[in-house]
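Omission of a single protein chain aside, the complex is shown with its protein chains in their original locations.
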Amino acid sequence: MIKEPIEKAKILLEALPYIQKFAGKTIVIKYGGSAMEDPIVQQSVATDIVLLKFVGINPVVVHGGGKEITSWLKKLNINTGFIDGQRVTNKESMEVIEMVLAGKVNKTFVNMINNAGGKAVGLCGKDAGLIQAKQSTNTKLGLVGDITNINTDILNLLEQNNFIPVISTTGADQAGNSYNINADYAACEIAIKLKAEKFILLSNVEGILDKSGNKVKQVTLSEIDEMIANGTITEGMIPKVESVIKAVQNGVKNAHIISGEIQHSLLLELFTDFGIGTMIK
Amino acid sequence: MIKEPIEKAKILLEALPYIQKFAGKTIVIKYGGSAMEDPIVQQSVATDIVLLKFVGINPVVVHGGGKEITSWLKKLNINTGFIDGQRVTNKESMEVIEMVLAGKVNKTFVNMINNAGGKAVGLCGKDAGLIQAKQSTNTKLGLVGDITNINTDILNLLEQNNFIPVISTTGADQAGNSYNINADYAACEIAIKLKAEKFILLSNVEGILDKSGNKVKQVTLSEIDEMIANGTITEGMIPKVESVIKAVQNGVKNAHIISGEIQHSLLLELFTDFGIGTMIK
Amino acid sequence: MIKEPIEKAKILLEALPYIQKFAGKTIVIKYGGSAMEDPIVQQSVATDIVLLKFVGINPVVVHGGGKEITSWLKKLNINTGFIDGQRVTNKESMEVIEMVLAGKVNKTFVNMINNAGGKAVGLCGKDAGLIQAKQSTNTKLGLVGDITNINTDILNLLEQNNFIPVISTTGADQAGNSYNINADYAACEIAIKLKAEKFILLSNVEGILDKSGNKVKQVTLSEIDEMIANGTITEGMIPKVESVIKAVQNGVKNAHIISGEIQHSLLLELFTDFGIGTMIK
Amino acid sequence: MIKEPIEKAKILLEALPYIQKFAGKTIVIKYGGSAMEDPIVQQSVATDIVLLKFVGINPVVVHGGGKEITSWLKKLNINTGFIDGQRVTNKESMEVIEMVLAGKVNKTFVNMINNAGGKAVGLCGKDAGLIQAKQSTNTKLGLVGDITNINTDILNLLEQNNFIPVISTTGADQAGNSYNINADYAACEIAIKLKAEKFILLSNVEGILDKSGNKVKQVTLSEIDEMIANGTITEGMIPKVESVIKAVQNGVKNAHIISGEIQHSLLLELFTDFGIGTMIK
Amino acid sequence: MIKEPIEKAKILLEALPYIQKFAGKTIVIKYGGSAMEDPIVQQSVATDIVLLKFVGINPVVVHGGGKEITSWLKKLNINTGFIDGQRVTNKESMEVIEMVLAGKVNKTFVNMINNAGGKAVGLCGKDAGLIQAKQSTNTKLGLVGDITNINTDILNLLEQNNFIPVISTTGADQAGNSYNINADYAACEIAIKLKAEKFILLSNVEGILDKSGNKVKQVTLSEIDEMIANGTITEGMIPKVESVIKAVQNGVKNAHIISGEIQHSLLLELFTDFGIGTMIK
Partner (left out) sequence: MIKEPIEKAKILLEALPYIQKFAGKTIVIKYGGSAMEDPIVQQSVATDIVLLKFVGINPVVVHGGGKEITSWLKKLNINTGFIDGQRVTNKESMEVIEMVLAGKVNKTFVNMINNAGGKAVGLCGKDAGLIQAKQSTNTKLGLVGDITNINTDILNLLEQNNFIPVISTTGADQAGNSYNINADYAACEIAIKLKAEKFILLSNVEGILDKSGNKVKQVTLSEIDEMIANGTITEGMIPKVESVIKAVQNGVKNAHIISGEIQHSLLLELFTDFGIGTMIK
């Protein structure tokens, strides 16, 4: 019986240097993939984010929502195709995409964070001019946008006042046209602009795998280059890997690719000695 | 040629005492009805709101969106009925209502304000716990909610930092259930909690009409009681009239019912000598 | 009847981008000449200045008062001559000059601004060490002073607390001797030190006139050089033109020479599309 | 040789508890009478005021200037009479009074303080609406005013930013009419509104004298009543005594009547053990 | 291997509502008895205190040091007796007591906290007038003091700037005489003055024991009265119990008596579901 408390104390003590290290720092979390679909995982992520805020860390959440979008487009009999993993977007589908992301996925997750004791505020890229965009140079994609500017005023304000920003990645250009923005890229740009301490890609991907299929715990930028060159990192992972590389090259201290399948993976990644997923330095 | 500048100067001067009077004050604008459907009127309202902010007034916008909701429910083959002008709401329609309000109507209007030079931030009642609700006592309405609390922390923060809040009136209870909230009532409660200087109901209604169908310029609370009693104010107007009465009885200095059909009606109401619509004192 | 409100709204809307552009900026207004003598014009200028403050602009007023000084010197049987348009000043006349400027012209205009709803504070160059001076190198002028330093601490403090500074241009040296300072030059130096957005010379002069006597709407520094060289700009205008040139060359965004004869010329110059007077860029 | 430093140290040490006691407190000094006319006394008073500010006390100076006014009125051949020691004031003399007070006496003293190392700002009652007045009920006095309100916003701002306010007591009513205000009464009202620690009447009067003509060191309000009743306090002193009584009855901790004839009487009164003049508690 | 992370996450999650509840709150810890003598326990307490600070709690430490004092008095051949558990204190022993407490015990513990990553500042009751005292009414005790006032200015300043105050309980009277103050009582008074959320008595006592010698988990004030009355709480515990009772009766939310023998007992008491020791409500 005396044993248990000592174990508990040890775990709290293990967390101490990490809490100390990250206090007051901004951590951008891209939350997407199937890790968004399981309500239990969602609940676990929401709870973790609230805990981060309570111990003085500033989490900024950028979410995806591809499956939910596909499901609603289907209900409305709107067809969309994909080019290189990006959804071809026309005016009709753009309207639905924004409704689903900013009106459903975003608000549902905001609500979960608030029920867990946090104070989340949902934003899309149009709010306070957060994500300014233009039509992608790859014009076949239609209303897919490239980011032209990130205005973090609203994020800084919310952070400093103990609110947790939750962001849907649609944006607009100066003429007011709406664009569908890749969430990995948007999260990466936001992390850079906020000079984030960490950029965490939380999805259903366990991390970067080596040739034998084992997860790599830590990897440097040059090792990644090699792994892409020799085909160890394959197609599906390339966009994610590109965004973490860009973040680390532009001032974000380090980046992680972790899986949401282990419950409370955020807490474990940040506050314990064993890393979940792969850390890019 | 000399005549024109003097006319211009006179109008700017006429606006002076009003600008002085309202500087630093909060004005809650309920924006709804067919005034929301015409893009030219929308543009005019967005421009007016930006001007208010520039001259130091703090506009808070609460919007409706009934027709847009009806249109999307129809596309999705979801039937809804109405009881006493309130939409009967089930889980399926609630999902759509929130998507359309918070993901489409809200973001479209936010975008318009921002293009006009403002810094708008779209919120629904779930963001930062803004509108807390419970199921309406009129249980036939389903997921229609009664307001249990308004938490204006996020509104005060945005106001003080020159952002313009734009609010969709869905809310949640402590268990996380979503509710559809009547926008007139929500706007009224927000105006009360913010101790607003003015509460403006901007719709397609020209104002309160007397027996002969002429618009009444000013009316007191007791005169309204009489007009309801003798049938001058009829059914459709009653909810609007109820919310302006409640606002005025609870500390809001005065309330206006004005039509969006005259362009820039907000500017004209606030900054010129002739009143648009009806003022309730 | 519907036409008039639309006209009013249009004028308010025309003012919007200007109000937005100048909000929070400092505008130094040199107010002098016969534009100071007509009580109706004075009232119009005072009202305009209050309006500027209300919409978030920081006006700083520097005034002249030559005719009033001449009138009092005459009442007291004190003779003064002029050299190159500058008043030759001895101890006896210096005493009267300061009394008339700081004790009469200044306080009268302060009072007008305050009656129009502003909060003006009258200063002379001695207050808070605002204008430090030494005897002019042109010693024939007697106690006419050259500016050695401008200390804007008191101006910044008043601006930030919503007061409107109104300045008489007498100054002192470190030994405590008083000097009569040319108001055009003093206003210019204050505009430079405050990094003013605009420097407006408001007098009875309509603007810079071309050879045919027509007012030039905009003019660059090099065009002015040419106009002085070819005699288009003649003697009386040279001091005014010199001070606006110096201001623009030292960081003031732009300068205007406008006439007070058109009522509310400040409002019209700043907030409408047709320029009054000449703008120097 | 060793003796002198010990004497110096003793005097600095004697000042210590007084400096401690008054640090951060406001002291209103009414400066008038013949104590204003001798340049050496003026210099001594200016130096003392600067020292007070340096050791953390907030002096607010209200000055008179009767003799200077009389002299200028004479130069301008304007006759004025006196009723009960108050100058009968018409429009013509009012103009001169304000010029002399706000444009000459005030600015001269401001200049002296600034030369002694302080940062003085001269104000009259019109600046920032400091003294609001109406025509005296004793209408025979003409434009002599009774105080209707004191707005100390500008005084608080100057105090908090290390400026020393120097005040001429002319004021205006809401219609913009100018009034000549008794400086003793104005100083008293300002002391009350500022919740001053002390109100010091510095003039050529040595203090309150007893029947034998000896100065009374301390006196209570009831003892004063008796001295007026039995004729010990005679006519000339009554207005001064009235204003110190009113100050003490309305929250000012204590009041002093002291003479400027002893150099540095302010320092000696505040920072040494022997009192100059009479203290009213 | 997957099991362990889930266990870790569960413990971090269990701590969440407690961290949230106590964030920004002040917790006064009286640290004494044999719990102060074991370097491993000291280290554990120091580490816990640093963790509390990192998660936003404000710990204030008040320490004892009886055994260390006794040891030094013996080395110096100074005899002291005890009356009712209080040390009889003369001038000679008072000097040694203060040296040992403020110069040795205090600085040693400050050093331990700082080595654990905190920023501790050691104070005795003389610093910043923290503990003002007078000679105890029980004069047989000699220089034992009763508290006359607690001045928490320095504690508030240190708290707000992320320092951890560590306090030795000697104090002084206005004449500068030193007194030995009971640390339990001093800690209690400090907790009351700081409106502490909790007052924790951390010593070698396990808690309050019932008649059978089992620790009582929670107890109310009235139950304690009964336990004293029926002799369950015996002599040695009475001073400790008195100070926790006084704290709870004067606004401290709750108080705990816990043992330092279980390592990290502070963390376990505050952040886990099973209570160490006895909680008094």
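Just so it is clear, A, B, C, D and E label the chains in written order, and each chain counts residues from 1 on its own.
One rule holds for everything that comes next: a residue touches a chain if its C-beta (ideal position, glycine included) is under 8 Å from a C-beta of that chain, and two chains touch if they have at least 3 such contacts.
Because the structure is predicted, anything quoted here is derived from the model rather than measured.
Novice: Please work out which displayed chains the absent chain touches and list them by label.
Specialist: So, taking every chain into account, the missing one touches D, E.
Novice: Taking the full complex into account, find the residue in D:K8, D:K74 or D:K195 that is in contact with the omitted chain.
Specialist: D:K8
Novice: Touch as defined at the start, partner being the missing chain; which of E:K25, E:K104, E:K134 or E:K215 qualifies?
Specialist: E:K104
Novice: Give the residue, chosen from E:A15, E:L123, E:M227 or E:I257, that touches the chain omitted from the document.
Specialist: Result: among the candidates, E:L123 touches the missing chain.
Novice: Please identify, in ascending order, the residues of chain E that touch the omitted chain?
Specialist: 75-76, 95, 98-104, 106-107, 110-112, 114-115, 119-124, 126-129, 153-154, 157, 161, 163, 170, 172, 174-176, 178
Novice: In the full complex, which bits of chain D touch the chain not displayed? Write them out.
Specialist: 2, 5-9, 11-17, 19-20, 23, 47, 50-51, 54-56, 117, 262-264, 267-268, 271-272, 274, 276
Just so we're on the same page, only the chains that are shown with their structure count from here on.
Novice: How many angstrom between the C-alpha centroids of chain C and chain B?
Specialist: About 45 Å, centre to centre.
Novice: Taking the mean of the C-alpha atoms as each chain's centre, how many Å separate chain D from chain E?
Specialist: 56
Novice: Where in chain D do residues touch two or more other chains at once?
Specialist: Within chain D, no residue contacts more than one other chain.
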